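A protein chain is absent from this complex, but the other protein chains hold their places.
Which chain is which? They are A, B and C, in the order written, and residues in each are numbered from 1.
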Amino acid sequence: MFDLARIRNDFPHLQRSIEGSPVVYLDSANTSQKPTAVIEAMQQFTKQSYAPINRSAYRMAAAATDAYENARLLVANFINAGSPDEVVFTKNATESLNLFAHGWSRQRLQQGDVVVLTHMEHHANIVPWQMMAAERGIDIRWIPLTDDGRLDLSDLDNIVDGAAVVSFTSMSNVLGTMNPVREIVDRSHAAGATVMVDACQSVPHAVTDVQAMGADLIAFSGHKMLGPSGIGVLWGRSDILDQLPPLMGGGNMIDDVRLDTFSCAPVPAKFEAGTPPIIEAIGLGAAVQYLSSIGMAEIRQHEMELTQYALDTLTERFGSDIVIHGPRNIEERGGVLSFAFRDLHPHDVSQVLDEKNVCVRAGHHCAKPLMRIIEANATVRASLYLYNDTNDVDILANALTSADDIFGL
Amino acid sequence: MFDLARIRNDFPHLQRSIEGSPVVYLDSANTSQKPTAVIEAMQQFTKQSYAPINRSAYRMAAAATDAYENARLLVANFINAGSPDEVVFTKNATESLNLFAHGWSRQRLQQGDVVVLTHMEHHANIVPWQMMAAERGIDIRWIPLTDDGRLDLSDLDNIVDGAAVVSFTSMSNVLGTMNPVREIVDRSHAAGATVMVDACQSVPHAVTDVQAMGADLIAFSGHKMLGPSGIGVLWGRSDILDQLPPLMGGGNMIDDVRLDTFSCAPVPAKFEAGTPPIIEAIGLGAAVQYLSSIGMAEIRQHEMELTQYALDTLTERFGSDIVIHGPRNIEERGGVLSFAFRDLHPHDVSQVLDEKNVCVRAGHHCAKPLMRIIEANATVRASLYLYNDTNDVDILANALTSADDIFGL
Amino acid sequence: MPGLEDLYREIILDHYRNPRNRGELETPPAISTDGHNPLCGDEITLYMLVEDGVVSEIKTNGQGCSISQSSASMMTQAIRGRTLAEAEALIHHFKHMMSIEDHHHDDPGDTPALGDLEALQGVVKFPVRIKCAVLPWNTLSQALESA
Partner (left out) sequence: MPGLEDLYREIILDHYRNPRNRGELETPPAISTDGHNPLCGDEITLYMLVEDGVVSEIKTNGQGCSISQSSASMMTQAIRGRTLAEAEALIHHFKHMMSIEDHHHDDPGDTPALGDLEALQGVVKFPVRIKCAVLPWNTLSQALESA
């Protein structure tokens, strides 16, 4: 059962109040708060079980290795991976995306080869490819947007025609749009492309089944899904991961090293050079267990209801004074609400909201190309998660009215 | 004052006993245990202050950013960096070493350019250069060893002659040898090379003053110096960091992104793509504060005494049955004792020690080229840190004798 | 906690609503310099005409929050008609007020008064906004370097 009161209680940072008023945390698309279960798991592990992994053979080290590998298994099950070996631990989704973009380009792509991205990508799924465009002469093609902030797939088959790679986000971190992943994957595969999905914004909020999704690789971050900072995931089909060269060299990723050459360990070790985020893996394991105990379908349901409530409330209260980006249809969007409020600059709006302890992000959300396309140099973004409730939305709406007093509009 | 009893008390995992006997942790060269101060700092931050950094503008986010930047300042002061901007947070020392090896090679080195390493390097300072040797046609030259496990500098000027880069470890993680860093740096600089020091094994154990050291860059890991996993450091002189391209692209490392191109943020942000290890930086900050409160000179003094005690004890007890690698002179070595015990395989020795809860590493210590040179396919390695005492050494020695009973020697 | 009234003084809102010296200048003879704040996306273009070592004309264009916009507006007022040396001194003076520079050129002889700009003093209590207030000034610094 989805017991909101109990869930809220699980998050110590949400219990905080500043100067008498509670903290209203609406910045989870940026990074999420952590439940006690995650904090405790990390602390207990550090206090009672911390040891090196994959290197030493004494029991404590073997137990730590098992705990780390068990975290991999938990993550694999959470996304329905075919095998835990398909789950690579990185430092964040950005590393996951770079690992693929750099490795695949250097290994397989030539001057003139085409990589397809979309206009709604996060910098993490743009800049790595621009680096490779500069280094290898790769061409980037873009899937454009419709006016209501969805991907315009009308010309998709032409765009992906002959493309070597298609890499796109499952959900926009600015517009909230949830993309038709399976359709894009299939049409890209039909064109012969290898497909990567930036799943940063969907894995924390909805059921993820990589087998049903059909993509070749996906990337996501631990810190956006109740886990700690310092850990991200690259999932990939094993035949793809086998072909992908490592981004970094060092301990653990090798099979053998001689003065003149080295050979790689099998996946996933090949991609995990150096001491990995051990404590963080334990934390991420606890996070997916916590999420599963609540149920991803239930979380998505809660967020849909809350997003609908937020759309309704804000539109009723502010009418044309508020412009909310992205699709209206709740089935096609996640709990991310980017908006413009009157003619106020987002930075000023966020300042006024902060006065009421309402935490939102104001800025370009690491998606500057998208911002230019929607002709905003910034937006205010309120993003929802399992621990938010209608009261949070009401406080947001009330806080917005106080902008009137200050800017005298 | 160096109060050993109190220090030991600060480490919860060292309080543990398994089946009635205490845990004797002699694997700190691999990864160190964590004091309560570090565990608490991370937990408190996560419970009471967790928020995104460098992205949002509300007070909680600003405070988290300040905490993260304060950790950078603490690390900068700890190594006497000229400015906190010279301190880059990575995921581990391996990333730091790759960042430099890959970036510098791709930016500045051509076919036939020479990089000098030593025969005692960790894989993390070999494989990244081998990757670049394969990609860019770089030549690697090696500084050899003397019979007693020190660097043989007799031919150094010839070896570094014409080299573009010299990269070497400040202390061997296998032999314990502390290298004459300043001398090698100066002679390499005289030859015109850029100099990187892999300081993984020295930063946790002795005073580090990057300005006195003279190197252009150094790398080290948080988890070996009482900090959490998931964070490492690259320190570099700002003119070098300015020229070094980023390893990864994404959020936070950009100045601007357009559909056709991007520009980089100034250092250190340029190297910190994506959400960084926030909680981990807080932990590392607490770790260097803890180390400083005890005093790095005092820690080195303690380890020298304890290493001498260990050398004496093991040699007295086992005579020629034990062969300890590395220099005898305590001034030239750290608290790392790699040894061969009779003709037993290191794996079997570690198994017997584990029976007594003595945690040592048996293997190649991520230094396979070195192992081939010293003609061992593995060694047993006991490594000491501030929290170890003579009792730990005695238990190790006693546990070694029990190998007799089992292998009947 | 400092109240929002410390940040959004009346005079600041006035400059925000009615920015002075907004627009462009022909280049050349004027020079133009771009500045931006990667955190919030604020962008500014500064146009400056220097004649006989004096900033004879200055205008700004771009998008930004109330703080960066009003700071730009007030800056143009304070800078216009100043010598390059005076402009430099004003930059230091302003950055000192924003508490991001230690050294204050407090010889009143060569430091022009900040005037309206004093109203931005309250920004110091909101550290995240200091970058907004300083953006036009950093852009001016760059412009002076190329002048």
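Just so it is clear, contacts are C-beta pairs under 8 Å (C-beta built on N, C-alpha and C of every residue); 3 or more make two chains touch, one makes a residue touch a chain.
Note that the structure is predicted; figures quoted are calculated from it, not measured.
The chain not displayed here makes contact, within the full complex, with A, B. Of the listed residues B:154, B:377 or B:391, the one in contact with the hidden chain in the full complex is B:377. Of B:69, B:152, B:332 or B:348, it is B:348 that touches the chain left out of the display. Of the candidate positions A:7, A:57 or A:324, contact with the unshown chain belongs to A:57.
Residues 18-19, 345-348, 351-352, 355, 362-364, 368, 371, 377-378, 406-408 are the ones on chain B that touch the missing chain.
Chain A residues in contact with the hidden partner, per the touch definition given at the top, are 54-55, 57, 59, 61-62, 66, 254-256, 265.
In the analysis below, only the chains that are shown with their structure count from here on.
Shared interface positions of chain C, i.e. residues touching 2 or more other chains, are given as 1, 39-40, 129. Within chain A, the positions touching two or more other chains are listed as 18, 347, 351, 362-363, 368.
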